[in-house]
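All protein chains but one are shown in place.
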Amino acid sequence: MSTLLGKNIVKKYGKDTVLKNVDVEIETGKIYGLIGRNGAGKTTLLSILTAQNPATEGTITLDGEPVWENEKALSHICYSREISQVTMFGPNTIKVKDYLATAKAFYANWDEEYAKELIELFGINPKKRINKLSKGMLSAVTIIVAMASKADITILDEPVAGLDVVAREQFYKLVIDEYAATGRTFVISTHIIEEAASLFEKVIIIDDGQIIIEENTEDLLARAYRVSGEETNVDAAVKDFKTYHPESIGRNKVVTVLADEPVDGFNGDVQVEPVPLQNLFYAMCVDGRKEA
Amino acid sequence: MSSLAKRSAKYFFKEGLKTLGLVLGLECLLIIEWLIIGSDEKSLVEYVLNMFMSVGSIFIIMMNMMYSFYGPNWYDSMALSMGARRKDIFVGELIKQFTFVFGNFIALSLVAVIFQQYKYIILILISCIIAIALGPIGLIVGHKVSKYGKVIIMIIAIIGGVFGASLAIGGFWMKEYVTELSGFTFPLLIVGAIAIFALAELWAYKLNQKSMVK
Partner (left out) sequence: MLDNLGEDKSIYLQISEMIEDEILRDIINEEEQVPSTTELSKFYKINPATAAKGINILVDEGILYKKRGIGMFVQAGAKEKVMESRKKKFKETYLKKIISEAELIGLSKSDLKRLIDETTD
């Protein structure tokens, strides 16, 4: 098993600190979910982990060797993100087939057959230019590059943005098929959390430039609870726990609890329910920064 | 040579050939236009050949600069996003530019040889030398354009326009100048070009090392 390790990563753009001392560990052979609000630093973190962007401070290593400008490390990694439809010179007029040809040239393990299958599956016309693609087709091209790269560690940045529900399901199925067949590592960042939650063996939550959760998904959800009831009862029941996003309506109060370990029950007359990942994420991140 | 370096070199070589093909193709289309425009000239062949050589030489310089200008934020950025190392891209740009310029040299010189108008070869050679020297300047501007933005593009467009206009108006000013070359000016040109090339590539290398995928 290999480890892609980021330690003490700091990223500043001028006076703006986008990543604040981030430690992250990606173990191979797992499917990771990376979730965070817009602007939390997901893309910055991913581009730093893959040496596409230099960190201001910190080290990024794959099996102990730095990733920066390192052919051996880079040959195991694919970071596929949304292709821009505009360049600063005007529209991005590269044809899909030329874009894929570039991918084929650089990814050592590129699988052309698989790429052709996926082109058909998603119904892409390879002769079309990038700036003429719909949002859905754009996402599909990102996915095709990621999957056909056959890279050991494949990172997808918001691959399902722009895909309708049928296409999204096709994508999840693709990932599972590929993971089951090859055991490739996938790191998927997404805003559409609940659908994908059951795919993620581990989940990483990033908020405002810091990693607040890096844990096995089921372990995390096993210690999360939605506690509701009469407000004094709720306050008494949760007083020794870390709570998030308390809400009240009348004298009824609801709060999300994240215990250090799973608990057997809460003291008092309160209702306790499990929390789905999306709701937990919402509760933990909603009361942070005010921006979208 | 590592396999990534090899794959990268192959890719950039092909890119050089592609741009070469595009530019030569454009020039072929222009030949048709010149045949039409020059139909009442005393010697049609000489007219078309003159135009081809002048425009072809200017194109070597202009197009090489333009493609290297597009590199950092577009094509090279794409390669960087797909696992190329920065040094692969730096070397790749050199390969691409040399392929383009040298390819043009061969193609244009071949035409000169076929029509036995060897005088044009000096013109082609000088244009190639200037093109190689100015190529990395294009890279530098390409790296900086995101910071300084559209203003630079405007300036370059204006310079390019002036260049092209003077060509059309002045006729064959370059060819006239070229036949006057004394034994002293030519080495000076070469030294100057090498100096500009070396300094510009050094700067481009530094910028390349800091480049990132936007």
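We just call them A and B in the order they show up, numbering each chain from 1.
In this section, a residue touches a chain if its C-beta (ideal position, glycine included) is under 8 Å from a C-beta of that chain, and two chains touch if they have at least 3 such contacts.
Here the structure is a predicted model, which is why all the values come from computation and not from measurement.
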Left-out chain, listing which of the shown chains it touches: A
Of A:Val18, A:Ile31 or A:Ile204, the residue in touch with the unshown chain: A:Ile31
Residue among A:Asn125, A:Ser198, A:Thr232 or A:Ser248 that touches the chain left out of view: A:Ser198
Touching the absent chain when the full complex is considered, from A:Asp177, A:Glu215, A:Asp240 or A:Asp287: A:Asp177
Touch list for subunit A against the chain that is not drawn: 30-31, 165, 169, 172-173, 176-177, 179-180, 195-196, 198-201, 218, 221-222, 273-274, 276
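Here is the rule we use: only the chains that are shown with their structure count from here on.
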Gap in Å, rounded to a whole number, between the CA centres of subunit B and subunit A: 43
Contact footprint of subunit A on subunit B as seen in their complex: 2-5, 7-8, 10-11, 70, 73-74, 78-87, 145-146, 149, 153, 210, 212-214
Residue numbers on subunit A that touch subunit B, as the complex places them: 47, 52-54, 69-71, 74-75, 77-79, 81, 84, 87-89, 92, 94, 99, 102-103, 105-108, 145
